[in-house]
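All protein chains of the complex are present and in place, except for one that has been dropped.
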Amino acid sequence: MSFNSFGRLFRVTTWGESHGPALGATVDGCPPRVGIDESMIQHWLDRRKPGQSRHTTQRREPDRVRILSGVFEGQTTGTPVQLMIENMDQRSKDYGDIAEKFRPGHADMTYWQKYGIRDYRGGGRSSARETAARVAAGGLARAALAGLLPDLRITGYMVQIGRHRIDRARFDAAEIERNPFWCPDAGAAELWAGYLDEVRKDRNSVGAVVEVRASGLPAGLGAPVYGKLDTDLAAAMMSINAVKGVEIGEGMAAAELTGEANADEIFPGENGQPVYSSNHAGGILGGISTGQDVVLRFAVKPTSSIMRPRSTVTKAGEPAEIVTRGRHDPCVGIRAVPVAEAMMACVLLDHYLLHRGQIGAGPVPLG
Amino acid sequence: MSFNSFGRLFRVTTWGESHGPALGATVDGCPPRVGIDESMIQHWLDRRKPGQSRHTTQRREPDRVRILSGVFEGQTTGTPVQLMIENMDQRSKDYGDIAEKFRPGHADMTYWQKYGIRDYRGGGRSSARETAARVAAGGLARAALAGLLPDLRITGYMVQIGRHRIDRARFDAAEIERNPFWCPDAGAAELWAGYLDEVRKDRNSVGAVVEVRASGLPAGLGAPVYGKLDTDLAAAMMSINAVKGVEIGEGMAAAELTGEANADEIFPGENGQPVYSSNHAGGILGGISTGQDVVLRFAVKPTSSIMRPRSTVTKAGEPAEIVTRGRHDPCVGIRAVPVAEAMMACVLLDHYLLHRGQIGAGPVPLG
Amino acid sequence: MSFNSFGRLFRVTTWGESHGPALGATVDGCPPRVGIDESMIQHWLDRRKPGQSRHTTQRREPDRVRILSGVFEGQTTGTPVQLMIENMDQRSKDYGDIAEKFRPGHADMTYWQKYGIRDYRGGGRSSARETAARVAAGGLARAALAGLLPDLRITGYMVQIGRHRIDRARFDAAEIERNPFWCPDAGAAELWAGYLDEVRKDRNSVGAVVEVRASGLPAGLGAPVYGKLDTDLAAAMMSINAVKGVEIGEGMAAAELTGEANADEIFPGENGQPVYSSNHAGGILGGISTGQDVVLRFAVKPTSSIMRPRSTVTKAGEPAEIVTRGRHDPCVGIRAVPVAEAMMACVLLDHYLLHRGQIGAGPVPLG
Partner (left out) sequence: MSFNSFGRLFRVTTWGESHGPALGATVDGCPPRVGIDESMIQHWLDRRKPGQSRHTTQRREPDRVRILSGVFEGQTTGTPVQLMIENMDQRSKDYGDIAEKFRPGHADMTYWQKYGIRDYRGGGRSSARETAARVAAGGLARAALAGLLPDLRITGYMVQIGRHRIDRARFDAAEIERNPFWCPDAGAAELWAGYLDEVRKDRNSVGAVVEVRASGLPAGLGAPVYGKLDTDLAAAMMSINAVKGVEIGEGMAAAELTGEANADEIFPGENGQPVYSSNHAGGILGGISTGQDVVLRFAVKPTSSIMRPRSTVTKAGEPAEIVTRGRHDPCVGIRAVPVAEAMMACVLLDHYLLHRGQIGAGPVPLG
């Protein structure tokens, strides 16, 4: 069943709670002879690490990954790779308020209703900390993809915080790594910095929209009808904490288009591969990649752990008020960017392996 | 792997092409002793059937379902249920144009690039006809749910066609069955009728947004982290032909909210179950149902089979122009409504069974 | 979950009851462009068909397979292949005795205890008729394997009926198709014919041992630790009705060997592939094929439907006596031979595809 797994041939199971001894990812099905070491995975974890600017949680975790299995003399062996991150910043603090009361908008209540028990320390399994394990698995997937699809580039970035969207005309990929928001629009980044300072001062939080783009992917990955590439990508993004919507290509706006406007016209290209006049489809038709950029977006709701009082109930069922103190992200969407890239890498690798398994070859040329 | 399957304990595999001898759904894992006969499933198929108004394809298919296995003396036996629909309206017609040229925006090209072969008759496997099998499976799921969760109600309806949205203030559930659009707003339905006549006359097509609501669901269904209820619902909806975006609760608009505005405050309710001041979450927190209505929306792109000329290429790689003649839906979103209800039913039944398997009980009360 | 499915990339779900309208196999994940038609699958079904000699059940079923999907112009398309066999010989007969009483040694009782309902007509889902669907799926697997592994040969044969074993010194593969027992030893076949006549006259039944051999398989198929080739083969054989034991290579007799005697010594071969002095391992080490013949055996218990009176209970819980009249096999093991071959074909194809997916290449040479 694997409630906590994703992928089929490249299969990732994450485990661990926010304030337990450790968390990690058990990765089964990674191809053998992929060059990998801890520093290569650490590189991606460091991008996700909290506390890198004033706009993310000030919890400081070194997030050092250890490879416990499946790698020998710098190469994967084809057996399960265990990626473990020990939790260091387990301050002995008083969790009493969260232990007894449920945070509105948080998984506190539903975990309790489902399991009748919850590890309330730092959100336990529902903590955004779980996503560190996904980033580690994504680092391994990227290493495998580097050999299999050397032209593939996966890039995530923010396109909206609160009501403030980027200006697509000012899109500059080089900007993405230059600001703490993964923002491709320098002007928007500046505006967001001021806006988030206000939100934080207001003891509030705010939502965001992240876009992820994969270029250099061959045509033919994916499958009808439930093994669709977009189905798996939508599931992968929706599985990230706090995500409430996912779009491929035109996304929700596709509703407003006519068939004529939405059609990506086709022209003959090189090597029997078609070229397209546009990419309304977001690189996926009928659940299968077209060879164009795969483009998706998802919305992250505002953190529910805020320092403003909200009505709630206690475990005993009594009415109460709650204020969540502590080191919380004013915009948790920021840290979702590297997580989404990692999920994209895992899904694309999985579909590459599935395609190779069923078909054993690249895209069929025309002519 | 099951590229064409969904669900875990209630597992549905659909099979069949648009113009092959038959299509259907193989359903494994249905609970035993569910009262079912062909007429109960036919009821749901008839709602989806094309040709019921001038606004859907004029292809006329009786879509008669036959139960070939797994049912004995009017009850499921716990063994696989085979639901078969024979294709009747296989006009001997000339598919030549579609056979040789690829329709922009259609799976024609990607099927070819993946498999090097495609059943081009009526779109083959990528046809919306495949969704008849899902509706049949959904009919079986509804019959099982009727016994397990008698208070559950699943209702789909259109909220947007092209740029024209319903007015939420005029929402009337009773209207949904009274117009050919499953529209809960009588005024919008009238406007859409005129608008779609224009679109059709213009030989064009247009997109839409569908909303589905499940009320009467207990708290506790779903699971972290990849077996989330919203993950599975997003995948289920994204797997429907032409869907390009999925939203739970506030969906993409969650990006614009503050944590304070987005929090659904909690108050003590009856029998130790909480009540909420609002439902921004769409009935799901941390991947687990809250007991509130589960609310999702998805966007359907406009049909790519239009009677307006578009640039394309032939199988030989030559540039060409294509005009798709035939009986196509000006707004394929209309027929997606019963399909989405069926997918919702299947996912909820599956999660109910999974919860019963792992936990064996209903939601844990407070106090 | 798929209680009725096997395989991962080549995934088969069988459905249907003995005396329902039809039964079949839904095959998902078959590679595209495999040349196939109904006559190619019929060939394998005809080998399994009952009523071909006096030593199998006299129920006469034409067992005509129809391909309902996934094949276009004589080739698989990569989408699900539905293989349906309609049940013709549904004599309107009185099932009263089986309907009310449980046959000792039969699934009658356990189906009832599990589901609280059973399709008692001809054994319903537990009937050996279900294996026709497996043979059909195996026919498709063989067609795919013919292109992928042209040297592969899968051969099943009987090595024991009752206490009577073949003489390995007289093993002649050419004999297998010459007698109604798939017996490679002409002398044993003659002896078995007389023995089975006695068993039948005695209104009794008897068990058997079947051996299946796959030659021409490359090294490297399979995987540690639960995706082992022998694990999947053992499961595949144990899933066949009435099978009570499975052996790979030396099988149970491995217990009696010393490490020295059991070691298959290794010598340099051609093209960097090793050769072995013996094959105690049955072609599998550490769950992975060695390149030698894969050899397995399984025991089939005697049919529990016999015409001798046995004590039992009724559905009402009253003590009773039962005599099963009708057209039953004195040695159901005979018909298990083509079924086992089919299962072997499905498992080997699945592992070939899995290997190609994860690794993408054939066996790694030495040197």
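Letters A, B and C name the chains as they come in the text, with residue numbers starting at 1 for each one.
To be clear about the criterion, a contact is a pair of C-beta atoms (placed from the backbone, for glycine too) under 8 Å apart; a residue touches a chain by one contact, two chains touch by 3 or more.
Only a predicted model underlies this, so the values are computations on that prediction, with no experimental measurement involved.
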item	value
Identified contact with the non-displayed chain, of C:S2, C:T155 or C:N179	C:S2
From B:G78, B:G138 or B:P302, residue that would touch the chain that is not displayed	B:G78
Candidates C:V199, C:V294 or C:I334 - the one touching the absent chain	C:V199
Positions on subunit A where the hidden chain makes contact	1-5, 8-9, 11, 13-17, 20-24, 26, 28-29, 32-33, 66, 68-70, 72, 75-82, 84, 114-119, 124-125
Interface residues of subunit B (partner: the chain not displayed)	1, 8-9, 29, 31-32, 78-79, 223-224, 353-354, 356-360
Contacts of subunit C with the absent chain, listed as residue ranges	1-6, 8, 14, 102, 104-107, 109-116, 125-126, 130, 160-163, 199, 204-209, 219-228, 230-232, 234-235, 237-239, 241, 244-268, 272, 274, 276-277, 280-282, 284-291, 297, 299-306, 308, 310-319, 333, 354-355, 358-359, 363-367
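Basically, only the chains that are shown with their structure count from here on.
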item	value
Whole-Å separation of chain centres (CA-atom averages), subunit A against subunit B	26
Rounded Å distance, subunit A centre to subunit C centre (Cα mean)	45
Geometric centre distance via CA averages, subunit C-subunit B, whole Å	38
Touching two or more other chains - residues of subunit A	1, 8, 223-224, 354, 358-359
